[in-house]
Structure formats: structure tokens, C-alpha cells
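The complex appears here without one of its protein chains, the remainder shown in place.
Up next, subunit A:
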Amino acid sequence: MAGRALALTVAAALGLLTLGPLVMVLARAGGAAGLGPADWAAVRFTLLQAALSAGVSVALAIPVARALARRRFVGRGALIALLGAPFLLPVIVAVLGLLAVFGRAGLVNRGIEALGLPPVPIYGLHGVVLAHVFFNMPLAVRLILQGWFAIPAERFRLAATLGFGPSEVARHLERPMLREVVPGALAVVFVICLSSFAVALTLGGGPRATTVELAIYQALRFQFDLGRAAMLAAVQVGLCAAAVLAAGAFALPSGFGAGLDRAPVPLAPRGWRRLADGLAIAAAAAFLILPLGMVAARGLPGLFNLPAEVWPALGRSFAVALPSAVLSVGGAMTLALASPRFGLVATLPLAVSSLVLGTGLFLVAHPFVNPERLALAVTMLVNATLSLPFAYRILAPEARALQADFGRLAETLDLRGLARLRWLILPRLRRPLGFSLGVSAALAMGDLGVIALFADEGGATLPLLVQRLMGAYRMEQAAGAALVLVLASFSLFWLFDRGGRHASS
């Protein structure tokens, strides 16, 4: 079948793009190097913080997602959209936003001081986890919320007819759904946090918070120990593979079957559960909105004083983001529709150190072309690769359900190729497609992982420009330009996401 061949091609390309650079770096090093005790300490810390971050993010995300699924209130749509925002922030911008709330001179500590209590330091393992939860809890909420939306309305109607109370609903509907969705969400957050570097170091308070990615950076930049960098990158890939395989082993298909797409009837229990849902929503909203508000407040003064270079840089960022998003979602959909077995290869890009990726691609390109000529093309390709895992996670559960529920009917009708795409896949996957396009485009706006090695004479993208402004002491302009970046990324995300959500409800 054509779809299967295409999926195999995409999977092969992904494997080549993610593992190829690693092999290139290793080949250039002339062999692997052993890891020292400091490296293993970095591996242990990386595992600890990633496991804690994933656990806390998902544990907090479940009640928030449930509350959002079964309650209706003013601003619900806006809050769901806003859940996409933290995860799209450039790292340093988000860190400064978090510090404005939780830092030494932040809102929380000023409040605590006003009460005459000693300040609570943010720096340490708890700070790292806090920041990772800020980035990833909203993502986990969105992933789990997709699971709630995917339960056919008919099952809730049946539950209401049978007089199910909240505990029966939890047992027969929610838990099977969570069993399918939660392992994947845990794995994604865990893998994202595996390659954390700037957040972990800055909020970790010192070299105790050394992650594998920092060790890779050091090996590549200061020691030029390519063998050690490749080995460390291989450890990251191994941990990622273990997490994805474990998630696959724990996840069970929920098997709700197809529904008739009736409008959902949320079963909204009264009493203390209503209060608990309200609290979950309010706490999540405050946790999101306060740092985001500080990012906006920091950026506003700079908005009126922006350097002219911001606009062409914004244009270049759009030029990178849009094709990158289409490529990423196209690839993810091909894999998601073909077979659940592609889950591992579709998650792999998350685990590959972007430094090793950049170095490997540089080694591939350099003998043939001047790397500067490839700056934007490489950025686009790499961003597409790096955002594919997110697109895949968003699409996979519903793509699988689609094949299970409608695959046989489509086969009977001999609905194939473009016709199948047009009449079955696009209409039924509109919501996750919109969400995944939005996430991919916005991620591609923000990322600058590999561009440094391929940098060219002028053409900076907006994230690089923000970094240059900061490097030139212009923190206020940098904050303004970062706000432009955030607004642009978020608008892209919102447009696609809203497009998907509106079409399907």
C-alpha cells in the first residue's frame, strides 16, 4: 500500500536525520570515548529531574484536564488556547518570566517578605522541576484533554442513562482513557526534560544541576572531545527509547469504538467536585498567567523602541516556520496512520541533542557546500524534525481510533489515496491536525538549536536577534523583541488550533 511505503520512507528519513549526525560525529572522532564519573553524575541528575518533572506535570495535568473537559465557563476557550503558550516561549524569556514571579526579587517572595517571613529560594532541584512543570504541564493537559474529547458522546449518554455516579464514570470511561493517554504524555514530558540544559543549569543553582546536554556542550565546545559527546548523545537516545518503549508497554487501547459525533454532554458532578474542579482551573490559570503576564510586562516598554531589524527577522522566522510545520505534520500524520509501531522513531528526535544534530549535519554538509548557504534550509528541516514528535503524539491516538473505527468501512468502499484523505482523514482529524500544525509552527518560530553553526552573514531569525540584543546589553529591546516573537508564535498557534477546533465542534 502506498501509505505504508510513504510511512517507511518518512521513518527512514527521520532515523537518518536523528541518528545519522550522531554516527557522523562518532566517525569523525574515530571511535567512542569512555564516560567519567562526572558524566554519570550528570546522567543521574538528568534522570532524576526528568522523572520528577514528568511525574509532577502529568499528575497536575489530570485534574486540570478533567475539570476543563466537564465544566463550561467564560474564558474556557481562551484558557485552553493559552495552554499552548508556555511551551512556545524562548527558554531565557520563560526563565526571566518565572523569576519575576518566583525569584529572589519576584512577586511571591515580596509577598512572603511583606508577611515578615524568610524568602523561599527558587534555585535548586525544586526550581528546575517548577520550570519544567510550567513548560510541560500545559502540554500534558492538552494531550490528556484530547483523550477526553475522543470519548464518543454516546458513551457519556449511556453513562447518564444508566445513572452512573462520578466513581462509575471514572471506572468505566475515564480510567480506560487515561490508561491509553497518560503513558504517552509521561514519556513525552520525560524525554523533553532529558535534553534540558539552560533551564536546568540556571534554575538548578550550580554545577550540581549538570545535565547530559550541558556535558555534551562542554565536550563539543571546550574540550572538542567528539567521542565523548557522541557517547553522551547515545545515552540520551537510549534513555528516550527506554521511556517510549515503557510507555508503549503500559498503554492499553481504550476501545470505546466509534461514535456518531453528537455534541458532547459533559457529566458535571455537583458538590465538592465542583469546588475541586474550580480550584484546579483557578490554580492552573494563575500558574500560567502570572509568569506570562510578567513576560508581557517586561516586553512592553521595549515594544516602543524596537530596532528595525526585528521585522525582516520576523519574516525569516515565518518563512522557516510555515514550511517546517507542514513538513512536520505531514510526516507525523503519515506515521500515525500507518502503524503504532512507528511511535519510537517518531519520538527519537526529541532525545537527540540539538548540538550533536547541528555538528553532525555540519560534518555532512561542509565538504560539499558552504554551510552558510544552507542556514535557513537546515533550520527548517531541523525544526520540522524536532517538532514531529509533538505532532505525532497529538495525532497518534485519534489516527489509531480512526483506523479502528472507520478503516474497514473505508476498505469496503475502496476509499483510497487522496479521496480517503479528503473524505475521511482530514474531516475526522481536523482538531488534532489544527493543534499539531499550531504547535509545530510555533515551535519552529522559537527554536535556534542548530542555527549557530550554520549562521550566515546577515539573515538572523527572530530568536537569534533576541539573543544578539541580549549579548549587546540591550535587555529592554531584547525583551520587546521576545514579546514580538511570543505574540507571533502564539498567533500562529492560535490560528491553526482554532481552525481545527471550530471545524470539528
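Simple rule for what comes next: a residue touches a chain if its C-beta (ideal position, glycine included) is under 8 Å from a C-beta of that chain, and two chains touch if they have at least 3 such contacts; residues count from 1.
What we mean here is this: contacts and distances are computed from a predicted model.
Not shown: a single chain whose UniProt protein name, out of "Thiamine-binding periplasmic protein", "Heme exporter protein D", "Cytochrome aa3 subunit 2" or "Carbohydrate ABC transporter membrane protein 1, CUT1 family", is "Thiamine-binding periplasmic protein". Only one of the listed residues, A:Pro63, A:Gly84, A:Gly103 or A:Gly480, touches the absent chain: A:Gly103. Checked against the full complex, the one of A:Phe256, A:Phe287 or A:Phe362 touching the unshown chain is A:Phe362.
Residue-wise, the contact with the chain that is not shown comes from A:Gln218, picked out of A:Gln218, A:Thr334, A:Thr379 or A:Ser436. Listed here are the subunit A residues that touch the chain not shown: 28, 38, 92, 95-96, 99-100, 103-105, 123, 197-198, 201-208, 210, 214, 217-218, 220-222, 224, 307, 309, 359, 362-363, 366-367, 370, 372, 452-453, 455-457, 460, 464, 467-475, 478.
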